[in-house]
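Missing here is one protein chain; the remaining ones are kept as they sit in the complex.
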Amino acid sequence: MTKPADFPPPFRTADYVAAPSDPPEERIDVGVLIVGAGPAGLACGIRLGQLLEEAPEVRERLGEVPVAILEKGKQAGSHLLSGAVVNPRSLRRLFKGRKRLDEMPFYGPVEHESVYFLTHKSALRIPAPPTMKNEGNYVASLSRLGRWLAEQAEEAGAMLLPETVAEKLLVSDGRARGVRTGDKGRGRNGQPLGNFEPGSDLVAKVTVLAEGTQGHLSGVALDRFGLTGENPQVWALGVKEVWKVKRPLGRVIHTLGWPLRGGANFREFGGSFIYPMGEDMLTLGMVVGLDYRDVELSVHDLLQELKLHTLVRKLLEGGERVEWGAKTIPEGGFLALPKQLHAPGLLITGDGAGLVNVPALKGIHYAIESGRLAAEAAFASLQRGQTPATPGALAGYDEALRESFVWKDLLEVRNMRPAFGRGLILGGALAGVMTATKGRFPRRDLRLERDADVDLIRTDRAKSYPAPDGKLTFDKLSSVFASGNKTRDDQPNHIVLQREVPQDIALLWERMCPAQVYEATETGVDVTPSNCVQCGAISAKGGRLTPPEGGSGPEYTLT
Amino acid sequence: MKIAVCVKQIPEGNSRIDPGTKRLDRGGEGTLNAFDANAVEEALRLKDSTGEGEVVLLSLGLAKAQDALRKALAMGADRAVLISDDAAAGSDLVATSYALAKALEREGADVILFGQQAGDSDGAVLWAAVADRLRMPVVSQAAEITHADGKLTVKRQTEFGYDVIEAPLPAVVAVSDAINEPRYPSLKGIMGAKSKPQETVTLADLGVEADRAGEQGSRTEVYALNDPPARGDSKKIDDDGNAAQAIFDFLAEKRLV
Partner (left out) sequence: MSTLVFLEHHGDELLKGALGVLAKAASLGDGDVAGVVIGSGVRPLADAAGTFGAAKVYVADDAQLEAPLPQPRVDVIAQLVRDKGIETILFGNSVLAADVAAGLAARLDAGINWDLVDLVQQDGKLVGKRPALQDSVYVDVGWTTEPRIALFRSGSFDPNEKGGSAEVEDVQVALEDFSSAARMVDQAHEESEGPSIEDAPVIVAGGRGLGGPENFALVEELAKALGGAVGATRAVVDAGWYPYATQVGQTGKTVAPKLYIACGISGAIQHKVGMQSSGVIVAINKDTNAPIFEFSDLGVVGDVHEVVPKLTELVKQRKSS
């Protein structure tokens, strides 16, 4: 059978790198430019605000707009999606002496938790693996937390620029100079429409990439500056829903097993989560590694199937779905980290850098800490009167990261995900040993394989996907609607893809995409880009996602 | 020439009615109403065509209405006035038009523009009420506006085609979404919006009496929310060659042919 890597997308990094070209009077200058108003970017903006408050002379040098944060979504939070159970340590550190935990928009501390191994008909309670204990952690909606962090960032003096896409990385003399923002008002064929507004060169002393999973310029930068590590990054796709429910859930639930198949040949690694959101809401989601092999696998449909299990159905009885969303999670962990996370004038943070602890299902607090450390490195460089674009000026960021708990945690669990490539049982056993030895086993690190390199198989898995009933189970199009997506149709296709591919590849994409963007045809694949919720799955499996016009995509509020 | 644009903030994402207050849940973040964007665009074009003038935004809303105003300022409006007062909560058209009229009197604009309807339809038909209070001519559904010699010539879109109506200034005009394609704010515009003058006033600042504001000043009320009635008997048939006739008979029965 074929594999997606045989049909690489016609994507060229060079298309997204440019020297500043606007005439000086049109160019926009800012001090520190942060790309992405997610937890990493906002933490960076907040920390910079704190530091600049105490150092007016540095602030002076940064000009009229010392800190600018670009966000491609309609507002902060529109493109943020996670479970989530958050480890508060980074937020405590970031807001030390300024804000208490009870002032932050959480849905409460984790009080009870259970882990189940599911079969089609039963739910076996199993002890929570030590990496998954959540005592002292808090349930949150990342979208909502993002909105709150954005308010703090603005109060700290950062200028938030929503509906603005960072399309190209500005580089000259081997140094990052800022970004060129995306055009607005182009038609389907790229032609300028009546209200066409070209992008601008946004020039900064330091550019911080905080774009999240499959970050557009993060990928471009890693390539351009030769920062990619030995192992490729790998991803999982998470699809989730938020429900209004009649009875409070009261505990955090994780499940393994059904509806995923444990056999090693399927390579279906993942599970589900069900988290309480206060008294009257809960969120549930299905997360599956994109190294799965079966063309017919559809994570969205697995989630629909999951809801039919008695354990889950009971929880949702009498309730109503209020939101839906999907997003990828970088799963390579330590082994997939880039060689270094800085380049002249550039810092890379958060999920875009791959700072996620897969066994613990945690990434938000690492994103926040990395954003904070990026702010400190940028500030230190500016304070020293250096030009941060000088090679080595921002090396302090990588040094600080390596000394932080982020590094220590990721190092310890670095081989767990690859172990699960061997199937649930063997993987589970290996993971157990790794935990017991705190990562000292195995002595030689396992290797990661690119998701797109995985050989495909085809089963009749799709037969058992439930027909949507519109009450408990839903089809993809109405789910895209529930994500708040109202993307303008008449704009260029932002997905870079080979269109004439064999049926199996087209079907793979059709099933994989939670938003029904791809459709297999007789000659290959058709694309409906306006459905896209920018989850990033396509980039892992043979295509390449680039950002559409600013403001497009989902409008998450509770994910 | 001073052009005032009345803009409204609507909630982001899929709207919900708060079952408690039975009013639109305005808790979430807000955005500029798409139809008001047409009005702001038209105001900017009018200002551009005369070569001078000022575009002022007015909004009656929560403090968060600032987001909607900021977007309009980013497009190029010069200044914003937000009427923000808890006492205004629960205002219906009677109360809202009264407060807006007071604010507009204060501004003394030559042209007052509205978008033709609000996405959450709270503001629909507001312009005619405001114009009556201000004792100014009003033209709605404007698909085209030209200005010359202290007069506006408006092409009004009706069910029967286009009328051409002339109104002397000062005048109130509600624009239809066919009138223009609103511009995207430039990055410079977005960044500059923050430093444009934004004034917040209370009802008291405007001289709005307590008994003419909020629920006290309103003359309508909301009783309950219900599920919509079922569409009625829905029929589904298979085509055995006679479906076209069946459809025709169905339409004839409903006097649609």
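All chains are identified by letter, namely A and B, in their written order; residue positions are counted from 1 within each chain.
Definition applied: contacts are C-beta pairs under 8 Å (C-beta built on N, C-alpha and C of every residue); 3 or more make two chains touch, one makes a residue touch a chain.
A quick note: this is a predicted structure, and the numbers were derived from the prediction, not measured.
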(message) Which candidate, B:Ile3, B:Val55, B:Ala68 or B:Met136, sits in contact with the chain we can't see?
(response) B:Met136
(message) If I consider the whole complex, including the chain that's not displayed, which of A:Arg61, A:Lys133 or A:Lys486 touches that chain?
(response) A:Lys486
(request) Could you tell which one of A:Thr181, A:Asn357, A:Ser381 or A:Ser530 touches the chain left off the display? (result) A:Ser530
(message) Just checking the interface: what residues of chain B touch the absent partner chain?
(response) 15-17, 22, 92-94, 97-98, 121, 124-133, 135-141, 153, 156-168, 171, 218-229, 231-239, 243-248, 250-252, 254-257
(request) With the missing chain put back, which residues of chain A would touch it? List them for me. (result) 188, 477-478, 480-481, 486-490, 528, 530
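Convention: only the chains that are shown with their structure count from here on.
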(request) Just give me the whole-number Å value for how far the CA centre of chain A lies from that of chain B. (result) 37
(message) List the residues on chain A that touch chain B in their complex, please.
(response) 26, 28, 65, 68, 74-75, 77-78, 147, 159, 161, 164, 181, 184-185, 193-195, 197, 199-200, 202, 482, 484, 555-557
(message) Going by the contact rule set out above, which residues of chain B touch chain A in the complex?
(response) 12-14, 28-29, 31, 67, 181-188, 190-191, 194
